[in-house]
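Beneath this line is the structure, given in structure tokens, with notes to follow.
Here's a slice of the assembly, chains where they normally sit.
Note that the chains take the letters A and B in the order they are written out, and that residue 1 is the start of every chain.
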Amino acid sequence: MSDNINYYEEQQCSTQWRAFLGAFSTEFCAQGDVQDLRAFMFKLGLRMAASFKLDGGATMRTLEASMNKIWRDLNWGWVQLNEEADSLIIEHNASPIKLAFGEQALEWSPALLEGVYTHWFESLGVDKALRLTQKGTALEQGRVIVFQLKKHTGEHAHFTRR
Amino acid sequence: MSDNINYYEEQQCSTQWRAFLGAFSTEFCAQGDVQDLRAFMFKLGLRMAASFKLDGGATMRTLEASMNKIWRDLNWGWVQLNEEADSLIIEHNASPIKLAFGEQALEWSPALLEGVYTHWFESLGVDKALRLTQKGTALEQGRVIVFQLKKHTGEHAHFTRR
């Protein structure tokens, strides 16, 4: 089972750009600290998100399906949205960013997805007090990356789009 | 983990030919019994194998690596060769044939791989008394297909290429 996952991961990242993305990662890494790298990837994520048309849908499940339609068309894995008491948990699985940018880049490469989700939730008009941040480091060898959409002040947040 | 496997399986089979292969499977199924379908797929496998250049190598491990180079370039999964007392076990993992021909076709579609391995071992000059056959049905929801290269008479077989 785990051998299959390794096999599929290797196959997932497009051969056409893998060498370029690896070169980008190495060069990029040599030029900045983690903070800067994350900031740049975050910006790329914001821009990337803007190039897709996200249909919000009426419920959390339709929103999730709408995001997964985009991710599946790109072969960028899949997302699960879970509402908790005071936050929304965004769990992104099977993204190709580990293979594209390398394992050593997992400290900063997930900021790309942080940018994408931030743009998407903003475009859906969520409460301005909410902020999306990565929760911990990439898990299960970079296969799961978790984000949290949460109110800064800790008050009860409203995820429903206005 | 198992969700990831499902995700990757869906992505693995080339979109370009999936509708054609699905149509082929349905039409084909309607025209013959399992015996005939297996015979036809076996022949396709023999022909398919002939279009690849297999480097045998000196050991079982180099032969396995050589097969996996071909499978990986096609994104057809990977193989493991295991020598047992009186036979060679060929375990093919993560093939795209379940998604291509459908789950209902798993009774006959693996004959394609049977044909490929038969051609490859013959081209390597294995003992003519050895025969390759599928061992049981496709396992783990079609993710593992096992073949056996074994002497008919049950005498000790020689896998070493002459």
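As a working rule, a residue touches a chain if its C-beta (ideal position, glycine included) is under 8 Å from a C-beta of that chain, and two chains touch if they have at least 3 such contacts.
Given the structure is predicted, the values throughout are model-derived calculations rather than measurements.
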Full complex, copies of the single sequence (shown: 2): 4
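Here is the rule we use: only the chains that are shown with their structure count from here on.
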Angle (degrees, nearest 5) of the CA superposition of subunit A onto subunit B: 180
Inter-centroid spacing, subunit B versus subunit A (mean Cα positions, whole Å): 37
Subunit B partner contacts - residues on subunit A that touch it in the complex: 1-5, 7-8, 10-12, 72, 75, 77-78, 93-94, 143
